[in-house]
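Removed: one protein chain of the complex. Kept in place: all other protein chains.
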Amino acid sequence: MHYQMGNSGSYPLLLLLWLLPLAGAIVIWAFGPQLKRLAGALGSAVVGASFVATLLSWHDGTQSVAGAGANLVGAHQALVSWLPGFDFGLLLDPLSLLWVCIITGVGFLIHVYSIGYMYDDKAFARFFAFLNFFVFAMLTLVLSDNFVGLLVGWGLVGLASYFLIGFWFEKPSAVAAARKAFVINVAGDVGIMFAIFMIVASVHSIAFGDVFGNVGSLSTPWLLAICICLFIGAAAKSAQVPLHTWLPDAMEGPTPVSALIHAATMVTAGVYLVARCAPLWSQNADAQLLVGIIGGITALAGAILGCAQWDIKRILAYSTMSQIGYMIMGVGVGAYEGGVAHFFTHAFFKAQLFLGSGLIIHALANEQDVRRMGGLMKKLPFAFVAMLVGVLAICGIPGFSGSFSKDAVIYGTLQHGHPILYAIGILTAGLTAYYMFRLLFVTFFGSYRGDVDPSDLGIRHPELAGTAHAAHDDHHGEHHAPAWLMNVPVGILIVPSIFAGWLLFGGEHSPWAQFFAQQFPHPTLPTPAISELTTTLIVLACVAVGIGVAYARYATAAAQADAVERLRGESVRMPALLTNAFYFDAALDLLFVRTSQLFGTIFGRLIDPQIIDGAVRETAFSAQWLGTLVRSFQTGLVRAYAFVLVIGVACFLVYYAVISGGLH
Amino acid sequence: MTVNVTSADWYALAPISIVAITALVVLLADLFAPKHVNRYLAIVLAVLGIVVAATDCKAAYAHDFAAFGGAFIVGGFSVVFQEIILIAALGSVVLYGAIGKDDRIAGAIALMLWSACGAMLMAGAGSLMTIFLGIELLSLALYCLCGLADRPTAREAAFKYLILSSVASGFMLYGMAMLFGASGSVALADLTNPVLASNPLLWIGGGLFLVGISFKLSLVPFHAWSPDVYEGAPLPVTAFMSVATKAGTLAVFARFVYAAMPSGVADRLLLPIWIVAGISMIAGNVGMLAQHDLKRLLAYSGIAQIGYMLAALAGGTALGMRYAIFYLAAYTFMNLGAFAIAALISDDAEQGSRLANYRGLAQKSPAAAALMTVFLLALAGLPPTAGFLGKILILSTTASAGYVWLGIALIVGTAISLYAYAKIIRAMYQRDEHAHTHAAHPFVPLAWASAIVCCVAVVVLTFVPPALRDVLPLVR
Amino acid sequence: MLPMSVPLIDYVALSSVIFFIGVAGVLVRRNPLIVLMSIELMFNAANLLFMAFARAWGNNAGHIFAFLVITVAAAEAAIGLAIVVTVFRTARHVDVDDVSLMKG
Partner (left out) sequence: MNPYGPVAIYLCVALAAALLFTFLPGLLGRAKPNPQKQEAYECGVEPTSAVHGRFPVRFYLIAMLFVIFDVEAASFYPWAVQMHALRVFGLVEMIVFVIVLAIGYAYVWKKGGFQWR
């Protein structure tokens, strides 16, 4: 049975906003050397135009046909018609509209910022080609109206991420990080691929509408298997435990990349997938519980690990992981609007935090260790304001955007009957406040502890100019990017970082709830024992404790006095469990590499020492024991082959003799 | 008894005759033309003949005609398979032209064309006699082709193929004799008589016949020959063998399943084949894990791939048939493409097929590595290639035909295979300090062209399913 | 079916005896020439069956099939002999089991 999603029609604006970044990527790739610095302007312009087109198609994306049923909201543009059940098209409904707005809007600001940040990079044009390509891939992911298109986008963003993490490929660590991210993401792609296999085998269609419409015909275990496979993809892309280990390493990429791909957009693709497949998850409580628990664990683990980091970008990476844990937890338990809202606000304040940290890193000649910062409040006042707003927002200080969405998620877990996840959410909020204020205090308070002479800040490294400070040195001005290129996007982001959350104000009558009125299932829920207001107060109390501890440890006069020794001592005393990030990397290594080597050794001894020795040495490949099992039947002797053949014939003949009744 | 043979019968055989005559012309040209133009002449003549045959063949697409009293049936079904075989022949002839030795190029190309004749005969075979003739013509030429290299492994491949294939032919022939005894006719159409369902001769004979089919398709446990023969045979021969043998035999099998089954026996008669197909999907992919030779790895891959195609036929639905053909077409291109890349980097000793030689390929030749990646992705069934959609289509038909367990075997097999394909891709993109280039063959552009065409086809097939959509191939 | 002086089942039995002598020969003999001969035996067992059934059904197709098989078998024998000669030309023993360069 066929179910339609969105109003079919011709939407040239939709096609335009989808294809513009691709065109930009191709043009910049082809004419990069000729374009020189214009490449940045062109790249930003196409994404900006795409954003304008998005705003112009707002009406298309939110239109609904009266009385046509809950699914008929948004715009559907058919692209390629294949065999029955295998049609490709674009779907713009409130959910994808939200993502497109963030991808193109925040993407545009980060493009502009990158012009300044990457100004002196020798591969300037290539960077923007990749960035535009990423935007196109991400749009493909969220605009696709079917699972295959989603998977194609899913794979392409992974590819773009691979290129951009490894953008500075002279650094071996960047190449290693890129490869690690790619491998884990491909594992996730494969999970989605298997989910598609199972979906097609049962529903005979790849269109979202058909799959969601026929969800009732799927058996419970089959549906659970599909959900688990989908979630493997979501977990890999969204850095959920235990597939998160690539995200901190991915910070090897340029900071704008971290802001756009590894904070605002790509890593939230998992949230999008779960929200998009809400009709699947809503039918299976086990799958929901799994996603909720993984999200909760990730939120907590990310926050704990964030307390143990000294690299400013790694702190932000773990906080990203933790915040995405919130989102996944929200959409997992069924609080879709809350989870998606946290994506919305997080995109702003996390981009803000990354871009702010980029200002610092840029000013300090690529210094990323917060132990060698300090007292930057006076030196980099603009960066301080930017970071302060971001930190207040992420901690959920009332009035700032994060507070609305985070409370919505935490309260949602209680509403949907998960008190343990509720407790985890509150605890994590306290931890978040602690490590984010720790970052703020250590970086901006006290006195400067770095090697770079603070009075020379930004001047000693003219090749890294274009920062807040270097802008004052106008004798370098014509050679460097104007400072506003980096400051204006950060300044603009301050506005939504504060106010975006207000869209949620008003509960069921808020603009947010009305926007998604037709998108998500709205089961009637029992009223929990703890009210929403009480929840907010409990969270606030925890946040206050977190800030207080951070203040006592890093911001008091006593702590400031001997900051260098204190920080060094703290690094030394840090539990090994935390500095090694709970040994996840080591565990993955043990699980996949060591065990297969062990099996290889054991089987090799058992079956044929020569074969395995030769094979392993030659291909340096560790999981061959299974293959060796099959190989051991291939003795190379003709008579042995004939013998196997005749045994096969014997099996056939016995079967046919019995089945034909000849033996009766 | 009178025999009525009209010109229509001859027209039905025209494509095969053209290919056979081309082979004779290639041989004669080799005898009488000057030595230095031999290679050009052989390639040009062969390509010309194949193109003419393919054009001629296409005309019969919409027809449905039983030539020679039903011994050879022309129609959409046979045409599609014949075109696939001709594509395989074209690709392999080009590859042989690119890397083969001068002095034996004409003989090899002639043998390849005759072998293609055999496969084409199988595609339209409507009687046991034509099937046997086709299989033997295909195999006899392949025995010789396998040995056409100055390596002991090539001779060994020829010997193993000869012995094992002959034994399998013996079983098949004995099965055919029993089928003949059951129905009193060599025509496949006469096997549909429902009276036969209770005749043990049909069951035993059908079983032995299916053994022969399984051997040619290299299904586990009748697969043992294929890794050794694929590894030993010259590279273009392996490319040809991997596609043409499968295409021809699949046509015979499909016709047997769809057009030669007494009512009500199909489920029980074919069950062993489906089981064996399921085992092949798993075992073939597992076998790939520990390989270090590309040809050998592709042999195991082929074992699994043919399992996928059979899974589409399980249940005997019309849609399944269409999807199997689609997958076969996709497989033809991705396999030929992979072999073309192997030929590109291969030297005279054919060390190009050692997987160790692919380490660092991306440094030496990024284009070759990229093309190879596309083919491997297609073989693994990842988007955006035809392999992915083929697999999805097969899954959709397998489950609805009631063979869910075959679908599960397909998914599990695919999961295992990803590891093996990823290994090659990883090796290609590794940095290798000792990277050395091989001496280039004079005709390497031919291999490049063939690889690029295959790559385009593999991607384009994803978006433009071939005309099968309009006319379901006629099976009788 | 036509009446036959010797029951059809006897032909079938004889041909299957010959056939399995051939199969056993392939499996147990190590001389390649004898293996080839055993294969010929399998083919000729099938020929006998074709002849018997052709006689029983009164259908000449079986005879023609037998001729076809004889021709094909001859070609196969010739090619087989050629391959055996090339494989064992440099070998010390003519033994099927010595041919195992490739395995795994």
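Chains here go by letter, A, B and C, matching the order in which they are written, and residues are numbered from 1 within each.
What we mean here is this: a contact is a pair of C-beta atoms (placed from the backbone, for glycine too) under 8 Å apart; a residue touches a chain by one contact, two chains touch by 3 or more.
Quick caveat, the model's predicted, so the values are computed rather than measured.
Student: Looking at the whole complex, which visible chains does the left-out chain touch?
Tutor: Taking every chain of the complex into account, the missing one touches A, B, C.
Student: Consider the whole complex, including the chain that is not shown, and state which of B:Ser78, B:Asn199, B:Ser301 or B:Thr398 touches that chain.
Tutor: Answer from the full complex: B:Asn199 touches the omitted chain.
Student: Give me the chain C residues in contact with the hidden chain, please.
Tutor: Counting only chain C, the missing chain is touched by 9, 12-13, 16-17, 20, 23-24, 27-28, 30-31, 63-64, 67, 70-71, 74-75, 77-78, 81-82, 85, 88-89, 91-95.
Student: What does the interface between chain A and the hidden chain look like in terms of residue numbers?
Tutor: Chain A touches the chain not shown through residues 643, 646-647, 649-650, 653-654, 657, 660-664.
Student: May I ask you to list the residues on chain B that touch the chain which is not drawn?
Tutor: Its contact residues with the unshown chain are 1-3, 5, 24, 27-28, 31, 199-201, 204.
Methods note: only the chains that are shown with their structure count from here on.
Student: Which chains are joined by the largest number of contacting C-beta pairs?
Tutor: Answer by contact count: the chains A-B.
Student: List the centre-to-centre spacing of chain A and chain C in whole Å, with centres computed as mean CA coordinates.
Tutor: Comparing mean C-alpha positions, chain C is 66 Å from chain A.
Student: I'd like to verify one number: the distance from the centre of chain B to the centre of chain C, where each centre is the average of its C-alpha atoms, in whole angstrom.
Tutor: 26
Student: With chain centres taken as the means of their Cα atoms, state the distance from chain A to chain B in Å.
Tutor: Distance between chain centres, rounded to whole Å: 44 Å.
Student: Which chain A residues reach two or more other chains?
Tutor: In chain A, the residues touching two or more other chains are 611, 615, 631, 634, 636, 638, 642.
Student: Counting only residues that touch at least two other chains, what does the list for chain B look like?
Tutor: In chain B, residues 159-160, 163, 167, 171, 227-228, 290-291 touch at least two other chains, as defined above.
Student: Which residues of chain C touch chain A in the complex?
Tutor: Touch residues, chain C against chain A: 23, 26-27, 30, 96-97, 99-104.
Student: Where on chain A does chain C make contact in their complex?
Tutor: Within the complex, chain A touches chain C at residues 611, 615, 631, 634-639, 642-643, 646.
Student: Which residues, counting only chain A, touch chain B once they are in their complex?
Tutor: Residue positions touching the partner: 80, 82-83, 85-86, 148, 151-152, 155, 186, 189-190, 193-194, 196-198, 200-202, 204, 206, 611-612, 615, 618-619, 621, 623-624, 626-631, 633-634, 636, 638, 640-642, 644-645, 647-649, 651-653, 655-657, 659-662.
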